[in-house]
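Removed from the display is one protein chain of the complex; every other protein chain stays in position.
A, B and C are the chain letters, set down in written order, and residue numbers restart from 1 in every chain.
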Amino acid sequence: MQFAPHTDDDVQEMLAACGRSSIEDLYAHLPPDVVLGRDLDLAEGLSELALTREMRELAARNRNADGYVCFAGGGAYDHYVPAVVWAMAGRSEFYTSYTPYQPELSQGVLQALFEYQSMICELTGLEVSNASLYDGATALVEAVHMAVAATGRRRILLSEAADPRFWEALRTYGRGAGYEPEPIPAAGGVSEATEVRDDVAAVVVQHPNVFGNLEPASALFESAHAADARAIQIFDPLSVGTLAPPGELGADIAVAEGQVLGNHLNYGGPYLGIVAARMADVRRMPGRIVGETVDVDGRSGYVLTLQAREQHIRREKATSNICTNQTLMAVAATVYLAWLGPAGLAELARQCHAKAAYAADALDALPGVELAFPGVPFFKEFALRTTREALDVQRDVLDQGYLVGPIVPHEGRPALLVSVTERRNRDEIDGLVDAMKTAAAS
Amino acid sequence: MQFAPHTDDDVQEMLAACGRSSIEDLYAHLPPDVVLGRDLDLAEGLSELALTREMRELAARNRNADGYVCFAGGGAYDHYVPAVVWAMAGRSEFYTSYTPYQPELSQGVLQALFEYQSMICELTGLEVSNASLYDGATALVEAVHMAVAATGRRRILLSEAADPRFWEALRTYGRGAGYEPEPIPAAGGVSEATEVRDDVAAVVVQHPNVFGNLEPASALFESAHAADARAIQIFDPLSVGTLAPPGELGADIAVAEGQVLGNHLNYGGPYLGIVAARMADVRRMPGRIVGETVDVDGRSGYVLTLQAREQHIRREKATSNICTNQTLMAVAATVYLAWLGPAGLAELARQCHAKAAYAADALDALPGVELAFPGVPFFKEFALRTTREALDVQRDVLDQGYLVGPIVPHEGRPALLVSVTERRNRDEIDGLVDAMKTAAAS
Amino acid sequence: MTGAPVRRDGPPLPSTLSALSRPGRRAYSLPELDVPDAPVPPEHARATPPALPEVGERDIVRHFTRLSQINYGIDTGFYPLGSCSMKYNPKMAEAVASYPGFARLHPHQPEDSVQGALELLYRLERALCEITGMARATLQPPAGASGELTGLLIMRAYHAKQGKPRSKIVIPDSAHGTNPASVTLAGYRVVQVPSDARGLVDLGQLAKIVDEDVAGLMLTNPNTLGLFEEEIVGIAEAMHRVGALLYYDGANLNAIIGRVRPGDMGFDIVHMNTHKTFATPHGGGGPGAGPVAVSAALEPFLPAPVVAFDPDAGRYSWDADRPDSIGRVHGFHGNFGILVRAFAYVFAHGRDGLKAVGERAVLNANYLAQAVAEAYPPAFEGRPMHEFVATASGLKKHGIRAMDVAKRLIDLGFHPSTVYFPLIVEEAMMIEPTETESRETLDAFAAAMLQAAREAVEDPDLLHDAPRSTPVGRLDEARAARELKLRW
Partner (left out) sequence: MTGAPVRRDGPPLPSTLSALSRPGRRAYSLPELDVPDAPVPPEHARATPPALPEVGERDIVRHFTRLSQINYGIDTGFYPLGSCSMKYNPKMAEAVASYPGFARLHPHQPEDSVQGALELLYRLERALCEITGMARATLQPPAGASGELTGLLIMRAYHAKQGKPRSKIVIPDSAHGTNPASVTLAGYRVVQVPSDARGLVDLGQLAKIVDEDVAGLMLTNPNTLGLFEEEIVGIAEAMHRVGALLYYDGANLNAIIGRVRPGDMGFDIVHMNTHKTFATPHGGGGPGAGPVAVSAALEPFLPAPVVAFDPDAGRYSWDADRPDSIGRVHGFHGNFGILVRAFAYVFAHGRDGLKAVGERAVLNANYLAQAVAEAYPPAFEGRPMHEFVATASGLKKHGIRAMDVAKRLIDLGFHPSTVYFPLIVEEAMMIEPTETESRETLDAFAAAMLQAAREAVEDPDLLHDAPRSTPVGRLDEARAARELKLRW
């Protein structure tokens, strides 16, 4: 395949027009010792027909969530994506455009992002949202950087019940930025009250946490505020259909993995990094922010604003290095949230919780299986302990057509996560219980 | 699911505005004896989530052409549909619009159809194309009606080597319009020279014919012309990449099943009826025709034209009753033909023929299998005779992952059709030969 | 709100693909031929290749993207074309129809390999029969007009079987053009029955027309004026009394769905337009689908094959062994991909949802009719159902025609209604809002219609010169028909 439209005549005439004798001549000034004296060691190109055949074969070597019943979670969830979401976000004027540097030609994306920011503020109960970050993990990193910048401190307290992926990401980026996360213990599956000293930049709690459990977030955030540290909540954007939002719990900054808002599972990406904060921190926000303003004739329109925070203006003093972000996913999230509306969001959250509760009860009753944190309230995900090796149980359950997981260590022992979205029905849950019964016993 | 946006308040306020006391009151004037006194005996409505689950289950109870290797033909062919075709034809401004009654708001569809007509003229070597008919079979019926109208005669000669579906359709519609097709013999798999008397309205030849064979079309059309009858060719729109076009062969009217031009198999529809003719017959054409004209300021634009032929103007004297047609398929065909271009069309036709020839040779060499018409040239499809029952052979071959067919009777014996598109590669053909070897022998 | 939009001064339309063409440019890619080449015999070969455009894929994409953007669809805005039920086309229906398990089925696949497709067709047929109150249906006809002709051929076959072929079909003067056209194609003669002062079939006249040579009567109910034929039972009896059949043109089924069934009104044959009632897209002019349902007496004549179900074996099959069948009316099984969408729509809505569809459609039409009545009075007094016919004749004295109002509506941001149909109404504006439009849309449209009526008095050139906001202004249709330019 080739998408360059040049005919042989075009090439010759264009070369002549710019005074070059040949294609090679375009490169005549390159030092010969860096020029590759051979073809790339790649196969020859393929026709579209041959390529799509190959891609279909690769795709067929995966089992996908249409081929098993998905109870997996751990940061990515099989919520239903209504057809309207990608019918809209997939419009080519959106996906073939770039960052709206020329706002007059880009009001479509700009307005969509403005609406996205508005809805994220509503979800979080906070005052300002940016226009997207890469994903949940990097959004957390950016939030921590905001806290570091705001407080001038470097100690970061992170709950032990936060997803290990968040721990890993903070450690990676902390090595450059000069901090290392320290644990808030969570022996019982929820974070414990912790002393927050006045050298702490941020207290970070995931609520619901990696085990699905509901955290005493307000109390933890209060101790943060007492030490003038920033309170950061990692939240689930759908949970706030039924759970009190971060802003109400006292979080100063809320971050989330936005995959659940109309984005496909995509084997982990592209997803959507959500960050929202209070107005006091607006100039420390990373990434694009869209603002409403007026044009020369006084009609309102949208632009990228507060660009003085960003790398293309502030360079080494920028709040973040992010440039290309996940705009299209934010557009999809906007469509999705409009589809849900307040009633849909509440109903969806209600169903996730009720179905998870039903599944948890039934699984807990199985021999060889028990809730890891009995009595601890959770949202749509919960942790099991199995007598048999968790990995074996997971595999045997998948063989029967049900995906559970991931397996997350807690106090040195594996906890097997099960999450239940609105997409699952009672039959499927009962099927999982049957499969688990076999798997846990064998 | 519900797509009416009315809130309860809307309903009450709107009822009040038009002086109705209730929804029931809107129907108060209906005679009570025709009102259904019960709910429809249908299930309750489904959420999108539940509905798509059900649809996926239904779809999964079919084997589709991604799950077998398709050598089936008989009027519908597994040509490759490049992604660009439906990325364009699937734009919602096209598919959610209707017949361009208001041309100023519909220049997009109108121009696309004008381009479609232009390309169909190029393909056929004829002078005028309409903007689409339902499918190949009904296009043939319309062509015959044109011939009847043009000649004032009612006898229709149709080759015995035309697809039986065409025979059936002509018989159905002929019962209303007052004609019955009569056979041109084709004992050897191609139409024989036939006396055409001067009461004949049309001589109809399918070339390539139902067995894939190339017909002596020019000679047959010459006899038609000698009797002042219309010569009608049923053609394959992709075959004319390598075969002489209908116009050159002397056809006055060419009709085709346009599925092959970028339309999916769709279990038989929606497809595309193609009809093209000479200018002399333009006022007898059925359906929509787009013409170029100018607007009040002299700039060129497109409109539906020659509407005086059509049902909404001419009512019982219209050339046809067609109203809603297959516009979107014509748009897809336009994109597809632009993608192919003259070189692509020629290459595609070359590949179909070469691959079919390769397959025919190999299959003919198998014990229990032979070409039904040895030595007769064909295009992309050919007919086999099998010692074993053709139906059993077909089934056993499908069990091995290859679809061949349909089975078409010829002189009282079943002929098993095999067609080979550019999409098939040598490995697949060799695989078919192996499968056929087993199937034909067992 | 008063300043007139001004026409763009950019190039009005994109170049044609032909103008973009450059020798040697290409979009296609194909694998290398991996078997020996084998040219067709020279006597069959094409001498000169067709002059298709030579363009790149990016050319194609920009071209059709631009064409789409200058095309108005339901996704763009309100589209109140009377008689067309331009309702919102659910995205979920598009999604399900594209599943390879539907879109990649070959029509000649053996039955055992398409049980899901056959089940879908069977269940859709059953649902349509329940909705219409009929016994069985064919899903073959690819559009409404095709359904009409199918229905008339069934009539023909029925009367022939009775040994009493007949020659005439009665249709009202308000009938859609496809009705008389189909009548002719079925080999019948049209006899027109006038409408009375109420806009309903004139029963007195009907009585005079009907005799034993009448094969049947074609009717929509509500009729094309949007009015319910209240004497339908009497009409049916009159027809049946002379052995004639009643044909229901389902274009207006949206008005009564779930509440009144054609079968219960005495109709013997019913076509439906899935692209109206069941929200399958209109596709810029098609494809649609026009299933035809019939009473038990007419079942033998349905086009073959139909789907059969063997409950014991749990297996679906094609039943082609139908000796009295009128035969095939479509090359394959009809517009299957459209039927998939119709299935999705019907089963998504279910019994309550479908009834609500009709209710909201009728509510919207009643609401809009009163909102514009001041300037555009209804053509007839009766209560509108899902659509209404208003007249712009009051503006004639200002030199303004219905078409001028229509074109002005374009500049005000709306697709106009149907105009000049039905033919029996002077300056007709036939308006069908459908149930998927909100009150806000109706209010805005009514405001635009009233604005146009005011402008007709105050500034009529705004209407005469409309539309001015579109890539081209009013087009010279006479010239198009005179100086035929039908291709590059």
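Heads up, the rule we're going with is that a residue touches a chain if its C-beta (ideal position, glycine included) is under 8 Å from a C-beta of that chain, and two chains touch if they have at least 3 such contacts.
If you're wondering where the values come from, they're calculated on a predicted model, not measured in any experiment.
The chain we do not see here touches A, B, C in the full complex. Remark: the omitted chain is touched by one listed residue; of A:Ala162, A:Ile184, A:Ala254 or A:Leu337 this is A:Leu337. Contact between chain C and the absent chain runs through residues 3-6, 8-10, 20, 22, 25, 56-59, 61-62, 65-66, 69, 74-77, 88, 90-91, 413, 436-438, 440, 469. Residues of chain B that touch the chain left out of the display are 1-5, 7-10, 46-50, 82-84, 87, 92-93.
Following the convention adopted for this analysis, only the chains that are shown with their structure count from here on.
More inter-chain C-beta contacts link the pair B-C than the other of A-C and B-C. When you average the Cα atoms of each chain and compare centres, the chain farthest from chain B turns out to be A.
Computed centre separation for the pair chain A/chain B is 47 angstrom, with centres defined by C-alpha atoms.
With centres defined as mean CA coordinates, chain C is found 45 Å away from chain A.
Computed from the mean C-alpha positions, the centre of chain B lies at a distance of 20 Å from the centre of chain C. Those residues of chain B in touch with two or more other chains are numbered 48, 52, 56, 66, 82, 87, 92, 422.
Counting only residues that touch two or more partner chains, chain C has 25, 30-31, 55, 57, 59, 61, 65, 90, 92, 94-95.
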